[in-house]
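Take a look at the structure set out below.
The complex appears here minus one protein chain, its other protein chains still in place.
Labels run A and B following the written order; every chain starts at residue 1.
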Amino acid sequence: MKRMSWFNVTALTLGFAFLYLPMLVLVIYSFNASKLVTVWAGFSTKWYGTLFQNEAFLDAAWVTVKVAVISSTFATILGTMAAYVLVRGGRFMGRTLFSGMIYAPLVMPEVITGLSLLLLFIGIGLDRGVLTIVLAHTTFSMCYVSVVVSSRLVTFDRSLEEAALDLGSTNWEAFRLVTLPIIAPAVISGWLLAFTLSLDDLVIASFTSGPSATTLPIKIFSAVRLGVSPEINALSTIMILIVTVGVVTASLVTKRNAIRAQNDAQAAERAAN
Amino acid sequence: MSQTVFAPWEDPDEKPLIRFQNVTKRFGEFTAIYDLTLDIFEKEFFALLGPSGCGKTTMMRMLAGFESVTEGRIELAGADIGPVPPNERAVNMMFQSYALFPHISIWENIAFGLRRDKKSKAEIEARVEEMLKLVRLEKFAHRKPHQISGGQRQRVALARSLAKAPKLLLLDEPLGALDKKLRQETQFELMDIQETTGTTFVIVTHDQEEAMTVASRVAVMDEGRVIQVATPAAIYEYPNSVYVADFIGDVNIIEGLASASGPEEYALNWKEGQAPLTATSQKPFSEGQKAHLAIRPEKIRISTERPDDTVNAMQGKVLDIAYLGNLSTYHVELPDGQVIKAQTANTRRIARRNITWEDPVWISWSATAGVMLDQ
Partner (left out) sequence: MRRTTLILIPYLWLLVLFFAPFLIVLKISLSDAALSIPPYTPQLKDGISALIRELDFENFVFLTEDDLYWKAYLSSLRIAFFSTVLTLLVGYPIAYGMAKAPDEWRATLMMLVILPFWTSFLIRVYAWMGILSNEGLLNQMLMWLGITSEPLVILNTTTAVYIGIVYTYLPFMILPIYAALDRLDASLDEAAQDLGCTRTQAFWLVTIPLSKNGIVAGSFLVFIPALGEFVIPSLLGGSGTLMIGKVLWEEFFNNRDWPVASAVAVILLLILILPIVLFQRNQQKQQEAEQ
């Protein structure tokens, strides 16, 4: 095993301390008994209690999850279609505009996306609420999904689809039975990405939401503008916990699959002999 | 062999299974196939041979239906297949990458095409078992493709494409991914399977040895044109051009001007001040026409003394000896600098070999040893 130089060890230690200490502090202070968030006054879970009694937060959380599930599902369907068109569509009229519209939202400042969507919704007389947030989120996250899926499709061995056609599948059967199962991991990561983006989004949601629908980030933002609050600390801790569990699980699954692939390779070698 | 020789291409009444009729294929500005006409007969093992980019893969993909024909038509059993999409053609293909579906088992891979035909469960099972037996993979039926070796994958791909009993099986560089030893074994296996199933095979390859071994006929291609179509022996012994002679095996080419010296016999003036070479040719050459004499190295004798029973003899010195075990190839430099390769079988032990580097030697060959080519 190679030994790491002191420089690399220091860089990694300081780097990860920088990335994680702020979140750690947030988690620790969510268990602070004092209302004054900067003074430690003993361990308590009371802020979690008050958080779960706060109807406004719970309502917002429900709206947020609803928006995220619906918009990421639509975004995954549209984004996968768009990826397919980009990678397999060949030439068609307005292809450049199409790929431009796929990549532009990725680098577009959220204030501009939000503003322009709001002006559209007002222009066509659509009442702002859950529907408009879903439309907005679907639009920008379908682009992320399409980038994730198309990077998988580019490396996809096209002869697999041709083999399916050659063996008598229709185009749709070839996609459903061969392409989709193989690119499924990319489609799922696309969905997760879309879901997280939707959960996280403050700016676009602020522009496109109306009085009838407030999302969690909007609630958090208006609360923290007034300063640090222990309830928000508790809420943040819960969200950090959920993400941590998700990411750790995903990386364990990846690791298990890698080990399985290695075993398979060995089995293949044995089979040859 | 008491049975009649398999040569449907010589029978004018035989209907071809596949007919390319003045087929041209263009990709934008680039022409991949020029005005190609070719017949392939039932039960043939037909090889398309050529360097990469010669158009052989395009021809195969046109047969499978993945490329359309720009001009001309392709007939399968007398019917134009142009408008038939790939999933409705009675043609199956074995892909160069094998294209095994990684997410389903070997068994399901082989059953895939049968399921698309809405065959009954019992029929599918029987056919898959039959195919597994044919390629000797019964034991591995429930493994996934990445759990078996490369050679086994190749056999799965073959079984999958044969499962639907296609009229025509296309094989795109089927042995390209295997190492040399396995490739040679598999060549014979392929021939056996072709014979057992009676399927017409069209194989695409850039490996001339492979084409010669497996095929009943070989089409040698270059830059979108078929240069020669013939049996392996005819291609080797009677190439129709310098390109074919050079592409298949090793050859010496001597350029000169022909002049008739007897019935179907010509004198080739290849160098001023040197005796002309004598060669027979059924193909007529006019007086003073430029000709290339192509002679295979194994048809050239090498000796220390001038042989007196031969019509063509030249003196030179040994430049190099390539010892291949069973054979030795001598590179003999003529006084004008041209190098001629002569090959002898090593029937004696190496220590007894009497010719070595820098030795002055005589090389000689008969009038019928070479082929005269005009291009």
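Heads up, the rule we're going with is that a residue touches a chain if its C-beta (ideal position, glycine included) is under 8 Å from a C-beta of that chain, and two chains touch if they have at least 3 such contacts.
Since the model is a prediction, treat every value here as computed from it, not as a measurement.
Within the whole complex, touches from the chain that is not shown fall on A.
Note that of A:A33, A:V65, A:V130 or A:I240, the residue touching the chain absent from this view is A:I240.
Note on the undisplayed chain: of the listed residues A:A41, A:A56, A:A184 or A:V228, the one touching it is A:V228. The set of chain A residues touching the chain not shown comprises 1-2, 4-5, 7-9, 11-12, 15-16, 18-20, 22-23, 25-26, 29, 37-39, 78-79, 81-82, 84-85, 89, 92, 94, 97-98, 101-105, 107-112, 115-117, 119-120, 122-123, 135-136, 138-139, 142, 146, 171-172, 196, 199-200, 202-203, 217, 220-221, 224-225, 227-228, 232-233, 236, 239-240, 243-244, 246-248, 251, 254-255.
Just so it is clear, only the chains that are shown with their structure count from here on.
Taken in their complex, chain B has these residues touching chain A: 64-66, 85-88, 91-93, 95-97, 99, 101-103, 112-113, 116-117, 140, 143-144, 146-152, 160-161, 164. Residues of chain A touching chain B in their complex: 157, 159-160, 162-170, 173, 177-178, 181-182, 261, 264-265, 267-269, 271-272.
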